[in-house]
Every structure is written in C-alpha cells, then in structure tokens.
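Got a structure for you, questions after.
A protein chain is absent from this complex, but the other protein chains hold their places.
For clarity, chains are labelled A and B in written order, and residue numbers in each chain start from 1.
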Amino acid sequence: MQLLDWFTSFLPEWIREPGRFYAYYAETLYLIPLFPFVGFLINGLCRKSISREASGLVACLGSGLACFWAFLCFFAANGPSEVAGTGTDVEFPFRALHAVYANWIEVGSFQCAFGLYLDQLSGVMTLVITGVGTLIHIYSMGYMGHDKAYARYFAYLNLFLFAMLLLVLGDNLILLFVGWEGVGLCSYLLIGFWYEDAAKAAAGMKAFVFNRVGDLGFLLGIFTLFAVFGTVNFVSAPVKVGTSQYPAQANRIERPDPEAVLGAASESERARLSEPKVFLPAEPGLFNYAEALRALTAGKGAAIGNIPLDYNAAAAGRGNLDLSGNLARDVFPNGTVAFAVALACLLLFVGATGKSAQLPLYAWLPDAMAGPTPVSALIHAATMVTAGVYMVTRLGAFFAFSESVLAVVGVVGALTAIFAALCGLTQTDIKKVLAYSTVSQLGYMFLGAATGAFGLAIFHVVTHAFFKALLFLGAGSVIHGMHEEQDMRKMGGLRRKMPITFWTMLLGSCALSGVPFTAGWYSKDEILGTVLAKAESGYGGVWWLLYGLGIVAAFCTAFYTFRLMGLTFFGSCRAGAEKEGRIHESPPVMTVPLMILAVFSLVGGVWFGSGAELPHFVSPLRPSYDTHLGHALNLALTTLAALGGIGLALLLYVQGGKLTKPEPEQGLFYKLSLDKFYVERFYDQTVTGAFRLGSEVLHLLVDVLLIDTLLVYGLGGLVRWIAGLLRRVQTGVVNVYAAGIVCGALLVLYKLLKG
Amino acid sequence: MHGWLLLGADELSHWLGNLLTFRLASCLALAGALFAIGAWGVLARRNVLLVLISVELMLNAVMLAFVAFARAHVNLAHVTGRPYAGESGQIFALSIIALAAAEAAVGLAIVIAYFRNKGSVDTREISSMRG
Partner (left out) sequence: MLLTALIVLPLLGAIPLLLVRDGNAREIKVWAIMVSLVTFLVSLPLWFNYDPDSGELYQFVEHHRWIHLQGLRANFSLGVDGFATLLILLTTFIMPIALLGSWNYIKERQKEFYIAMLGLEAAMIGVFAATDLLLFYVFFEASLIPMYLLIGIWGGENRIYATTKFVLYTVFGSLLMFVAILFVYHKTGGAHFGIAHLAEALQRCREADPLDPSHLTLGQEIWCFWAFALAFAIKIPLFPLHTWLPDAHVEAPTPGSVILASVLLKMGGYGFLRLVVPFFPHAAALYAPFFMWLSVTGIVYGSLMAFAQQDVKKLIAYSSVAHMGTCLLGIFSYNAIGIQGGAYQMLNHGISTGALFLLAGMLYERTHTRMIDYYGGIAKVVPVMTVCFVVVTLSSIGLPLTNGFVGEFSALLGAFLAQKDVHSCGVWYAALGGLGVILGAVYMLSLVKRVFYGKVLRQSNERLADLSPRELGLLLPLLAMIFVMGLQPSPFFRRMEPAVRQFLTYAQPGVDFAKARKLHAHGTALARGSGNPDASGTGREP
C-alpha cells in the first residue's frame, strides 16, 4: 500500500485526487466520446495514407484515452470533492457529473441540447464500454492484422465507441437516441465490413432494418414521454456557479410534520396533511417528474393510476408538480399519467427488443456474426446489444410505475432466454452458438430488470460483458488459429495446440454456465433469486413460470457452452491433416486481452457483486431491494442446472475423446433447434418475399393500373373522345365553312334586329 | 396647298346633287344585291377562282355601302348644320380597296400554287384540312 502511495505521489494532483477537480471534470466530460471520434476522423480521412501500425495505434489511443478519462471522471464523481465556492472538501456519496455544451434542436416547445451526464449508471456503463472496448481494440490489431481495410476497420470501431458513449452519457432521450442509431449504423457497417460478400452485406442490412423497427417504437415512446412531461431531459439543467456547472438539482420533498398530522381534527384533514409536498426544481427533468409522482403516491400502490394528465399539485396543495400544460391530454383524452407512461414504456421496450435482440426482433443478431469476430465481441455481445437494458434501467423509474409493464418485460425476457438457449443447443458454427447465447443472456437481463431491481440487469450486463467478450475473443482466436474455420464439426482437440485460448475460454464458459463463484454465477443467480422472491411474495403465477423458464434456460446454457468447449477443444482434431499442421496459438496481442478478461470473468462478480453493491450502486432511483444471493432453493436449483448441464455436455462430447455419438440429426427437436424453430426462415423468406411481392403488385395495381391508366389516361381518353365527336364538324370543304359563317351572321343579324 | 383643288367643291357637289339626286336607299339596295350574289357564289360555286371572285364581289358590296353612308353624311351635314362626319366611311372604302387587292393577290397565288400541285381547283377536292 505504501508502495502504491509512493508511486502515485509522482502523479499530478488532478489524477491523484480527481474529486477535487470535480467542476473541471464535469466541463471536460465531452473528452470521453471525443477521443474515439478523433480516432475515427484520423483513420477515416487518412485511410489510404496511414500506415498499419499508426492506424491501430491511433484507434487504441482513442479508446484507451477515453477509458483513462472515464476512470478519472468516475472517480471525480465518486471521491471527496470541493463544495462549490467554499474551498472545503466534503465526502459525497456520488455526485453526478453533468454539463450542457451546446444547443441542438429548439423547435416550438421542444428543446434538447448536447449535454452529457455521468451518474452511477452511465459511469459504470462507460467504464465497461471503454475498458472492454480498449481490450478488443488491442486484440483487433492482431486479429485483423492481415486485412486489407485495416484503417477502415479501426475507423468504424472508433466511431462505434463514440456513438456508444454518446448513448450512455447523453443527458436526454434524444441524445440517447442519437447514440442508439449511431451504434446501429456502426453495427451495419461492421457486419457488412467485408461487403464484397453479398450475404454479409445483407446481414448488415438486416440488422439495421430490424433495429429500425424497434427504433420506431423508441421514437413513439419518446413522443409520449415528451407529450406527458414536456421535456426529454433526464435531469434538470445543471446549475451554473461562476463558470462551472454543477449537477442538477433534485426535488425538494417536504415531509409532513407528524405532530401536525396527529393534531388534525378530522380523518380527512389528517389524510390531507399526511401527504408529502413535492417541489420540482426549475426546468425539471424526467427523473424529477418520476420521483415526484412516486413521492406523491408513496404507499398508495396503484393510486398513481388516478393522477390525471393535467394534474396540478399546486392546486391540490401538494407542491408544484404541474402537468396542466400537458400536451398528451390532447392525444389521450381522459387518460391518466399511469396510462400514458405505461404506453410510453411499452413503446420504448419495443425499441429495446430491437436493439437488444429480444423476441420477436432477435433474428438479426445471429446473422450479425458475419462481421469480424472482435466486432461480435464488442458490439454484439458486450456493449451495443445491452443498450436496450441500459435504456430500460435508465428509465426504470417509469417502468416501475406499472407491474403489468414489468411483467411484459419479464415475459419477453424469459421467453427469449429459453428460446435462444434452445436454438443454441445444436448450432455447429462456433460463433452462432455464442450469438444465441448472447440473445439468451440478454433475456436474463430483461428478466432481471422486470423484477424492478434494475441494477441487477446492469450487474449482469457488466459480468456478461466480461465473459461473453472473452468467449467471443476466444472463438476469434480459435478461428484465427484454424485459418477462418468456424464449423465446430471440423475442430476438436485444440486444447493442446492453443492452451492459452483453451484455459481462458474455459474460465469464460464456467462464468457463462454459472458455475458458483464465477462472475456469471453472481449476477444470474441474483436475478433468478429475485424472480423467485417476487414469485413468492405473490406478484402472480406468471413469475413462477418465468422462474422455471429461467432455470431451464440456465441448464441449456451450461449444456451448449460445454458442448462448444467439448467439440472445439477436446477429442481429436477433425480438421484434416493438412490443416491440422497449420493450427497455431494466437500472438500475445490477442492472448493478453483474453487473459485480462478471464481474470475479470473469474473475480468480476466478487469484486462488483459482493453484497450486491453494484446493483445498489447503479439503481439510485430504487435503492430498496433485498439481495437474494443466499436464497437456498434458488442456490440449489441454479447450481444443479449449471452443473447438470455441464455434466451432460461433458458426458456426451468429451468422454470418448472425439465425437463419440453422432448427434441425433433425425430427431424432431434437433431439427427444430437447428433450424431455429423456423422463425428466421419465416422472416427471411416469407416476410421479405411478401414485402417485395406486395410492393411490386401494389406498384402495378395502384400506380400503373389505377392512377396512370385509369385516372390519368382515363381523363385524357375522355377529352379525346369528346374531341372525336367534335372533329366531324371540320369537313375541310370551304363551302361548308362559308355556310357556317353565313348562318352565324344571320343569327347575329337576327339577334340584333330582334333587340 | 390643297386650296386650289378644293376650290369650288361645294359648288360642284351642289351642281352634281342637282343633276343626280343621291338616294341612299337605292345605293344600299344595290350593295345588298351585290352582297347576296357574292354570298351565293361563295356558297354554291365549286371553282375556287369563282369563290374568290365572289368574295371580291361581297367586299365591293360592303365598300359600296360604306361610300353610300359617307355620302349620306354629307347631306346630313347640310341639313343639320353639324360638321361633316363621313370621313371614316371613305377611309374604310380606301382600305378595302387596298385589302381586296392584297387578298386577291395572295388568294390567286395560293390557287395557282394549288392548281399546279393538284391539278384541280374544285373545292370538293380541297379538303385536306378535314378534322
């Protein structure tokens, strides 16, 4: 410890004690996304001229500096810091960093700005993104070493980091959406990175389109929230003291004086007096509203359902919560806040199902494996796909308003978890197994969020980021070593040829399977425990079902993970002699990140999860939930599921040293699982085909036939027909015309004479 | 400058007026007859040349009517003592003469050109403008 102190004494003060530079870090929060963006610009604009080494270095610097700065900002918010203007240090629990840098859209009553906000939740996410991101950047230098479009790859990767950081750091829903779409774009570009392969380009497009379906829901959810609360900011605007900005103001809640309540004469008087008064700060944000509504309805269960959309707390003598200028009142006549908020949450959740690959919009993620493997690790496992979980957690205060909404989230999450786990059982492509595993784990995260303990979901996001990134990078190492072979049926026996990859991946597999005391066990067990607790405390039978699905999925998870391990690393090599000789362990630039991630997969859970600190830490809006880590029944069941799955897989795939039993390829369930229950085929063929056919038929029917032929030509034809009648008058014989003239003249003469 | 030409114009007209008493009605009757003949020619004749001549006849009839009215205005001026107001009739007549000449020239040119091309000037066969 003394050594550490001695070492740090050489560091400048702004690194040693970032908390004292609180305002400075708040002002420079923008550096976190800026570093990768600069990296993107350098690599993107100079992609022809930049050398390979420089390109990789720039990208890693962009990511690494962002990580460095994120840590400093995080500690600045977390450590002791100076109270504005007083010069004395005070220990704050966590003071969120918040700064608004520039105006953006100001139209009518709608306003949003470029502002960044680093609280516990976004702070943890930022650390994971930049930390895991940097490791994957470093790994990529090895993995993509032979690729022609090296600079382009790193440009995209840095752009992704930029968008992802914008997503988590944005201080309003619109900026979150910017990042949301931005990561979607990078995902599109990176999945289709090898665009010369049309199938890969198509996979990228599929990802983008599926995400867009969700994005529409997201947009409508934003609209609804804006209509109800008139703002899209999460928190109230930062307060300016001098030149520095300090964090947003919280609500002021006046608790009633108990003596006054007791002294009240009548029952109704007492009820009125016992209500808390909530005062919102100037320019309140969404959290202020959520907190105010919660405070007003505290202890009244579903009473929030009765708050009308034009509620005015001042009129009711309960503070200054004023929704009387509410726009949603026009949109949902007779609606209540609870209805509008529940609708908004469901719509937002549609967005989350797109981004986080939940049923029914999950189908893009398995295809997304067309991208380079580090991309799968970073985007399609560790960070981007968890954006939906982040968003649900970010707006958890609203989701928690309605148990029904939470139940929807839970059902979708659990169904996805079991569905994807079943699909993963039989896949033969090593990356596809991991892809379905990711979908399944994301389901767990939503299941965790659905319990109302949103921090749990983020806990699983963090641990999942470690072990899934590890597994993907390990798979990448295997693919690299096998010279672009992804089919597990042609692998086997790699544990001696690639020992580091094998051992690190084994740790990752244990974590994924939920072997006790690994990172995955802490988070998954906690989630299932909370679901069980919820079921036990009478929230409805559906939670028992969800718990059962979760346990079965856990069993499947353990099975397919160790099936993957068994097929890849055990037994004898099935690659063929010629290929077998060329198998090699990956270079250190790839294996070192693996080892670091393996350490985190092993101890990450303990570190962050002991006493479930992290979940509490990132759930500032709902701190009150009990930890269920020690729930005996749950402990027994999850351990049984994990070990049972592992045991069965080892029995089937490892025992004989090679593919002992041919897989029951004729079995109905096997075929169903292998074909992913025909869902993806339905999307790819039926939906796409119907869409194309429909639009072509519509084009012929409406545009060509109805409008052009019938209406446009019809009108022209009508004119032509009338003209055809009239043309007969024109005989061409002069005398006839002359007769016409004479007749006309006589007619005029007649009129004139008649008067 | 025009003095010597106009010298004694009044006397002259007096003298002529006595000699041939002007009758508007008979002039108009003559013009009407000419016009009717012309119109009949235009409607009935099939030879384009004759149709053209008929048109000329109609023009001349109109011209005659104009001149007659102009002359009538002279008498009117004598009777009422108001200033002479018949110049426009004479001007019209002069214009019509010029116009008729032009028209005849153009018309005949067309007819000749047509005859050279088609070998016929029968209106029944000239119907290329049929709609």
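Basically, a contact is a pair of C-beta atoms (placed from the backbone, for glycine too) under 8 Å apart; a residue touches a chain by one contact, two chains touch by 3 or more.
In this text, all values refer to a predicted model and were calculated from it rather than measured experimentally.
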item	value
Displayed partners of the chain not shown (whole complex)	A
Touch criterion as defined above, residue of A:S51, A:N103 or A:S404 at the omitted chain	A:N103
Contact with the hidden chain (one of A:G317, A:G647 or A:G694)	A:G694
Residue among A:A260, A:A314, A:V606 or A:V702 that touches the chain left out of view	A:V702
Residue among A:Y143, A:F208 or A:Y436 that touches the chain left out of view	A:F208
Identified contact with the non-displayed chain, of A:W69, A:Y117, A:F177 or A:Y683	A:F177
Given A:A198, A:A282, A:A315 or A:L726, the one touching the chain that is not displayed	A:A198
Where the unshown chain meets subunit A, residue by residue	103-110, 174, 177-178, 181-182, 185, 188, 192, 195-198, 201-202, 205, 208-209, 212-213, 215-216, 219-220, 223-224, 226-227, 327, 330-333, 691-692, 694-696, 698-699, 702-703, 707-708, 711-712, 716
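Keep in mind that, in the parts below, only the chains that are shown with their structure count from here on.
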item	value
Euclidean distance of C-alpha centroids - subunit A vs subunit B, Å	97
Residues of subunit A that touch subunit B when the two form their complex	726-735, 738-739, 742
Contact set on subunit B toward subunit A in their complex	39, 42-44, 46, 48, 51, 123-124, 126-131
